[in-house]
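Sharing a structure with you now.
Only one protein chain is missing from this complex, and each of the others stays in its spot.
Labels for the chains are A, B and C, by order of writing; each one numbers its residues from 1.
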Amino acid sequence: MIVVLKSEATEAQIQHILDKVQKLGLKPHISRGVEKTIIGLIGPEDALQVTPLEIYPGVEKVIPVLSPYRLVSREFKKENSVIRVNDRIAFGDKQVPVIAGPCSIESLEGLRRIAGQVKAAGATALRGGAFKPRTSPYDFQGLGEEGLKYMQAVGKEFGLATVTEVMDTRDVELIGSYVDMFQIGARNMQNFSLLREVGKTHKPVILKRGISATIKEWLMSAEYVLSTGNFNVILCERGIRTFETETRNTLDINAIAVAKQKSHLPVMADPSHATGRWGIVGAAARAALAAGGDGLMIEVHDNPQEAFSDGEQSLLPGNFAGLMRELRRVAEAVDRRI
Amino acid sequence: MIVVLKSEATEAQIQHILDKVQKLGLKPHISRGVEKTIIGLIGPEDALQVTPLEIYPGVEKVIPVLSPYRLVSREFKKENSVIRVNDRIAFGDKQVPVIAGPCSIESLEGLRRIAGQVKAAGATALRGGAFKPRTSPYDFQGLGEEGLKYMQAVGKEFGLATVTEVMDTRDVELIGSYVDMFQIGARNMQNFSLLREVGKTHKPVILKRGISATIKEWLMSAEYVLSTGNFNVILCERGIRTFETETRNTLDINAIAVAKQKSHLPVMADPSHATGRWGIVGAAARAALAAGGDGLMIEVHDNPQEAFSDGEQSLLPGNFAGLMRELRRVAEAVDRRI
Amino acid sequence: MIVVLKSEATEAQIQHILDKVQKLGLKPHISRGVEKTIIGLIGPEDALQVTPLEIYPGVEKVIPVLSPYRLVSREFKKENSVIRVNDRIAFGDKQVPVIAGPCSIESLEGLRRIAGQVKAAGATALRGGAFKPRTSPYDFQGLGEEGLKYMQAVGKEFGLATVTEVMDTRDVELIGSYVDMFQIGARNMQNFSLLREVGKTHKPVILKRGISATIKEWLMSAEYVLSTGNFNVILCERGIRTFETETRNTLDINAIAVAKQKSHLPVMADPSHATGRWGIVGAAARAALAAGGDGLMIEVHDNPQEAFSDGEQSLLPGNFAGLMRELRRVAEAVDRRI
Partner (left out) sequence: MIVVLKSEATEAQIQHILDKVQKLGLKPHISRGVEKTIIGLIGPEDALQVTPLEIYPGVEKVIPVLSPYRLVSREFKKENSVIRVNDRIAFGDKQVPVIAGPCSIESLEGLRRIAGQVKAAGATALRGGAFKPRTSPYDFQGLGEEGLKYMQAVGKEFGLATVTEVMDTRDVELIGSYVDMFQIGARNMQNFSLLREVGKTHKPVILKRGISATIKEWLMSAEYVLSTGNFNVILCERGIRTFETETRNTLDINAIAVAKQKSHLPVMADPSHATGRWGIVGAAARAALAAGGDGLMIEVHDNPQEAFSDGEQSLLPGNFAGLMRELRRVAEAVDRRI
């Protein structure tokens, strides 16, 4: 922690700060400059989390030096984490998993049909919403437990790992009993109760980045899960909100590269939500892979004109198969496999 | 709903769309222009919520005409709603309530001291967090039920209405048994399960705007509460995230005026979070009031240097009293009272 | 300047940095912490502007301590600057000037009519565009010099100070010969050649904030003008771009308060562009004044349905007169005068 003092800070004010930080067990180092005086604080910075030095008289600003996350950081663990879901699928490995499926689970038959098609094209996991976070209370809210049953049955039938979104702390146990991985959606990235609750299950968690979250906030949310003892977190870049209105969101390709530098956790991408337009999902998916992404989640529907949600961004099974062929070539060019 | 067709749309494609919308019970009106053809759809637009016309062949874009919220809109209710909390405090009236208190409840004694001071300065309600949404799992997370007990006791003692944040559907009942109003924080604005759960209680709900939410999304979240039958919602502008790093957030003064045009619900402001710097809280509070704000929520702490959270943005009781004197003059200038 | 080292920085790397900064005439202070080592640099920071210490081996980050602007800062000049345009109008004084007029100058007769009306309502300066920055090359681009002549004649007739936008270095001399103040528009806030060119004239300059500029960047642009010796700069908050689509821009009320803390220059607001909707211009204008704004610029047109530009945000003369009555009351409540 570094404390920068105002030019007009008095000796009494400086002494007051020194007394305070020493009482907190920190060792101060003063550098007196021509224009500014600076105090460097050595010791357990955590002690300062409840003491707002910013408002001490004479203080201009306080600059943290240590990153606020620990368990998720590269400093805590140098090598890449590989999150294994089952014996066929793992994130962070040379083999890059592709999760595909409809936005919402609509029927057993529909889910089976799509699962068969994405499996044939090379997907290794199945997505599908049973509890849907919808902006409007009047929109389709998902099939609930019925949908989870379809998910489990279809996943088993096709040998696909399964993932679905959890939105309510009260649903964690139920959902955990049906699927292989939890998804925390962008809107719940800072639903801290929910992060703790999925943490306790020790199942893999795909943690989507909040729509306007910084990388630091995203990693702090992952830290909530890791701090419960569950290290099975896969970060998922799903597009951030920008001024652009041509696309639903903006895929932040930089964030994939930065998150992988800062953290040992695998980082995947969701090009469907990150674009919101099926016509550019392919470009975004290729880019995410080329930038080092450790997984992809892509919406596929065989009749998007009748999809209950997100039809605009769903690929037809045929287009998905074509994209998988392109992705295999890009994967090879960056020493990965799909 | 208006459907704009691509210049190259074929007759067969147009017919396919006409068939579809007629099947949904809508009446289409075609206007054939030199460059573009447009189809206006008359009838129940809700029918289209699960049909993504955007991806029908030949369609360029689809433009909704009706606003997606109903119960919160001015069209539903012309006159301003007045949300009465008890016989001394109401939002949306000529008298503008000021809610004040510490960010976190830290102790019974501390809360009593601050409550006495803000009451003396003219506040009519007391704020204080018992369950705190903190970015870091290692930060102070609140006193929980113990804090609620302090809140209830102190509110009673000073005749102040009480408000605290609820973050978890499982806590709604407990919190509701202690305080007069719920607060839904910015991070939970789209926690739809929580919105429904507080809706069911029929207690007043202060709904903070999400950190990067549009006004429409904010009103849609209010619609979730109203759709449960609970019309006691007070919208609270608490600052949005922008590129500015000098302030924690940016008070969106336009949003206060626009939300009051679009909706009959009262709109208040939280200048403490909207600025994050105690030195400009006063300017922001005066501005919110001058722009038509129906209430203010201001953080006050008598020892911000030792506050467990948000010390940087808390006013000292003396500064708060001074601000209240300024606010009374501004209120009068816009025909309100504080 | 503070240099934070990586945990794994070697002694050789540290020595390399120490050598470099000492060669630049700076005095380093090392604080060795348990996790991180920090080097504080004392001396002329300007020496570091061309040396990217960030990329020296072993460096994690570099944190500047001094603000990058000098002449515009409160540290350079403690008391508020008052920018006098002529003997009747000054910015930064108790009396708050209101600049009003049409977006574009359309005709001599039209300008005269509007000028008479805004003068009667209490405006002290006249605005009007002769060279218009339009997003489309096919939109009306302004009357050019003809418009400047109308401006000069009408300003003289009604005793109103005049202001118009300059967009091209080649037009500075011409425009300066007709009007009392230059306006630098948001799109040109970082047109550094233009800033220098208007600086050389020593006429008052209204410097609008760029659409996504930080306060620091805005002040740096003002520094360009001041560094030529022209201290007559009035900062103008005109709304920033945010995600909100209900309004054209978002008035950043915090920025008015912060800019006045950081700088001695007067800070005014343009509620017309900051909202883009005439129905909320009044709320925004009252807010800007209540927050401490030192001036207002408001678009007025007596036939907005036929205005060549920005009709959506122009007030009718009658509405403007009503707003001026409201503003007088708010001004009084904050110890100003209109």
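Everything that follows uses one rule, which is that contacts are C-beta pairs under 8 Å (C-beta built on N, C-alpha and C of every residue); 3 or more make two chains touch, one makes a residue touch a chain.
All of these numbers come straight from a predicted model, not from anything done at the bench.
Undergrad: One chain isn't shown here. Among B:Ser31, B:Asn86 or B:Ser177, which residue touches it?
TA: If we include the chain that is not displayed, B:Ser31 is the one touching it.
Undergrad: Would you indicate which residue among A:Ala125, A:Met167 or A:Ile215 is in contact with the undisplayed chain?
TA: A:Ile215
Undergrad: Which chain C residues would touch the chain omitted from the figure, given the whole complex?
TA: Chain C touches the chain not shown through residues 20, 46, 49-52, 54-56, 68-69, 133-140, 167-170, 187-188, 190-193, 196, 211-212, 217, 220, 223-224, 227, 241, 278, 304-312.
Undergrad: Applying the definition given at the start, please give the residues of chain B touching the unseen chain.
TA: Against the left-out chain, chain B lists 2, 4, 7, 29, 31-36, 38, 40, 42-43, 63, 65-66, 75, 241, 243, 245.
Undergrad: Could you list which residues of chain A touch the chain missing from the display?
TA: 212, 214-216, 239-240, 242-247, 250-258, 261-262, 274-275, 277, 279-280, 283-284, 286-292, 326, 329-330, 332-334
Quick note on the criterion: only the chains that are shown with their structure count from here on.
Undergrad: In contact with chain B and with chain C at once: which chains are those? Just list them.
TA: A
Undergrad: Among the chains, which is located farthest from chain A on the basis of C-alpha centroids?
TA: Here the answer is chain C, farthest from chain A.
Undergrad: Between copies chain A and chain B, what's the superposition rotation on C-alpha atoms, in steps of 5 degrees?
TA: The best-fit rotation has an angle of 180 degrees.
Undergrad: On a C-alpha centroid basis, what's the spacing between chain B and chain C, in Å?
TA: Here the centre of chain C sits 31 Å away from the centre of chain B.
Undergrad: If you average the CA atoms of chain A and of chain B, how many Å lie between those two points?
TA: Once rounded, the distance between the two centres reads 26 Å.
Undergrad: Round to the nearest whole Å and give the separation of the Cα centres of chain A and chain C.
TA: 38
Undergrad: Hunt down the residues of chain C that sit against at least two other chains at once, touch-wise.
TA: 242-243, 245
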